[in-house]
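Only one protein chain is missing; all other protein chains are in place.
Let's turn to chain A:
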Amino acid sequence: MALLEIRDVTRHFGDYTAVDHVSISIEAGEFFTLLGPSGCGKTTLLRMIAGFDLPDSGQILLDGEDMVGTPPEKRPVHTVFQTYALFPHMTVADNIAFPLRMAGKPPQEIRARVTEALDDVRLPSFANRFPHELSGGQKQRVALARGLVNRPRLLLLDEPLGALDAKLREEMQIELINLQKEIGITFVFVTHAQDEALALSHRIAVMNRGNVEQIDEPSKIYGFPRNRFVADFIGKISMMDAQVMEAAPSHLKLDIGELGEVITAGKEGVKPGDKGVMAIRPEQVRISHPSNGAQLKNHFLGTVHDFLYIGDVTTYIVELSNGTHIEALLPNSAPGRATFFEVGDLVGVSWRHDAGIFLHD
């Protein structure tokens, strides 16, 4: 049985449907992420799991028990808030002790568990500080310790890394993964940052306009997006209109208009005549001198339209003969920027027969 089961949950705010017949089941011990743009319903869903909001229809089961009707303070679910919401009038130790005190634990146990929690988040000497004396990352850790100390069945994290700068964010991501592994508590993480979701999660639910578009492991979400929204929202991807000519379990042959045809990975439920797009990730596209690269099945000629030097890689935007743009990544493995191609150069782009994917309209 799943630890948390969201069954056909719907929530309206007036005419607006924030969550639309969503079903998700989350296993114990999972690091599960709700990912989506703002307004996709992920925060509403989180608030319903915490108990601050109630579904208009559907059920939320925790350990098989319906949570509707159980107020937030009675649910074995704790939340790490976006703004941390540390109590400003309490020390770090008192903040962390709060859920234990509310649960009526004896003082000796509270003391021991607070010390342990402070060790867990690597802040052993901060017990007597006040929140305003802490940096953003330290506040974040205290909020985590406070959420975890009473061992909830489920820890909800509402964009907790949003307020941190990029470097600290990466550090905290690694710490979060380790902490979750160590403590074994199920995390439900809400974010709009796709890189964060990919890096942290066991599984991701991509949400859009109150619907779940895809639930999968990060590599599946990235490599095999189920539809155009997921493909577009996660990472960079180039798309071109395509019609299926031949559909085999191992591969598809697509007609991409005047450019000719491409071979992509096979996909279930696709039959000849289907219309959609051929999508390809920039790092899968090889850019070369026009004479090279013909050994790959999918090989097209184009001119360099633009390029972006990002540091570790350079992104080339290549314009194909029919005017569509396709992105290709070239790693800068040599010192300095590898200036292989300039704007206007004639180049060849190619990719493996199993690299592209077909997405229905």
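Rule of thumb we're sticking to: contacts are C-beta pairs under 8 Å (C-beta built on N, C-alpha and C of every residue); 3 or more make two chains touch, one makes a residue touch a chain; residues count from 1.
Criterion: contacts and distances are computed from a predicted model.
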Consult the UniProt record of the chain that does not appear here and report its protein name from "tRNA threonylcarbamoyladenosine biosynthesis protein TsaE", "Septum site-determining protein MinD", "NADH-quinone oxidoreductase subunit F" or "Spermidine/putrescine transport system permease protein".
"Spermidine/putrescine transport system permease protein"
Which one touches the absent chain: A:57, A:83 or A:321?
A:83
Looking at the full complex, which residue from A:41, A:55, A:99 or A:137 touches the chain that isn't shown here?
A:99
From the list A:11, A:42 or A:146, pick the residue that touches the absent chain.
A:146
Residues belonging to chain A that touch the chain removed from view
50-52, 71-74, 77-79, 81, 83, 85-89, 98-99, 102-103, 130-132, 146-147, 150
